[in-house]
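Omission of a single protein chain aside, the complex is shown with its protein chains in their original locations.
What follows is chain A.
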Amino acid sequence: MFTYTLRRLFFAIPTLLIISFVIFALLDLAPNDPTGDLPLTIPPEVREQIRASLGMDQPFFFRYLAWLQQFFINEPLNILERLTGWQFGDGQRLRVLSWATRSPVVDLIVQRLPQTLWVVGLAYLFGILIAIPIGVISAYRQYSIFDQIGTFISMVGYSVPTFFTGVLLIVIFSSYLQWFPSVYDTNLQVTDFSSFVAQMRQMALPVAVLALYNASQIARFVRASMLDNLHQDYVRTARAKGVKEKTVLLVHVLRNSLIPVVTVIALGVPTIFSGAIITEQIFRVNGLGQLLITAVQGADIPLVQTLTFIFAVLIVLFNLIADVLYGILDPRIRYD
């Protein structure tokens, strides 16, 4: 297993380099321009100077190599310096700078990450916790009323887009009932009980929207996987041996059914980091998803490039983790 993991990690390097190049090339070809959002009263000559000051007048490969150096050498060194307090060279390294804010991209990401982890991560966790019992009961009592309702809700949750459910919840709970705020207050510091309650209240709606979406998806997986296993011979054997029904269901069937589900969950983790672009935008949660979408709209290419590349790294990494987990959970699978 260890050598397998090492081999996979080694192969990930060329994969990621190719991905970074493809992203860079695609962004370069896209007909977007960082001066596109500026008022038309700013004359063309000035726009030309702005583009030059952003380094856009340099050749493609030069810009790509500069980004590689900034991202793979300068930024890690900076992080190391900050963590350890050591000093490498004079500390005056060119960092990946966002075009819109003219500040280091990594600082922006560090600032945004906690909100995304809290809101989207919590929604993912809730989604899983809701989905598993629903999936199990739905499968065990296939075609019962519970199964029908569960199927209906998960179909609705899966097929209705978050930009609809999000606005619907705002209209009901913020405008009409006024229970929850519609705008996320990113300045809120949790210091005492009342601020904790305020934090819970402002997280309620976005988490609910995303949890519904996640739960619907995972519940369908759990149900399908449970159904596959319920009709297996080993289940009949267990029952014939007189094992209690609860043990059959929760120990024999559930454990086996969760193997593919764990893979699905692991593969879904990178989406937590990429944030729920639409949901974050609707509720104005200042997470990574919102950062990405504003960067795309404003043609902030260094920021888009860096963010998408980090997502690519996470996807490659979690694919590996899913594969390794599979090997650990399922004794029938061996990589060596």
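Operating definition for what follows: a residue touches a chain if its C-beta (ideal position, glycine included) is under 8 Å from a C-beta of that chain, and two chains touch if they have at least 3 such contacts; residues count from 1.
Note that in this section contacts and distances are computed from a predicted model.
**Student:** Suppose you had to identify the omitted chain by its UniProt name; would it be "Formate dehydrogenase iron-sulfur subunit", "Amidohydrolase-related domain-containing protein", "Heme exporter protein B" or "Peptide ABC transporter substrate-binding protein"?
**Tutor:** Checked against "Formate dehydrogenase iron-sulfur subunit", "Amidohydrolase-related domain-containing protein", "Heme exporter protein B" or "Peptide ABC transporter substrate-binding protein": the hidden chain maps to "Peptide ABC transporter substrate-binding protein".
**Student:** Of the listed residues A:Ser20, A:Thr165, A:Asn286 or A:Thr308, which contacts the missing chain in the full complex?
**Tutor:** In the complete complex, the chain left out is touched by residue A:Asn286.
**Student:** For the full complex, which residue in A:Ala12, A:Ala100, A:Leu125 or A:Val262 touches the chain that was left out?
**Tutor:** A:Ala100
**Student:** Of A:Ser20, A:Ser138, A:Thr165 or A:Ser182, which sits in contact with the chain we cannot see?
**Tutor:** A:Ser182
**Student:** Since one chain has been left out of the picture, which residues of chain A touch it in the full complex?
**Tutor:** 31-33, 35-54, 97-98, 100-104, 107-108, 111, 167, 170, 174-175, 178, 181-183, 185-187, 281-282, 284, 286, 290-291, 294, 297-299
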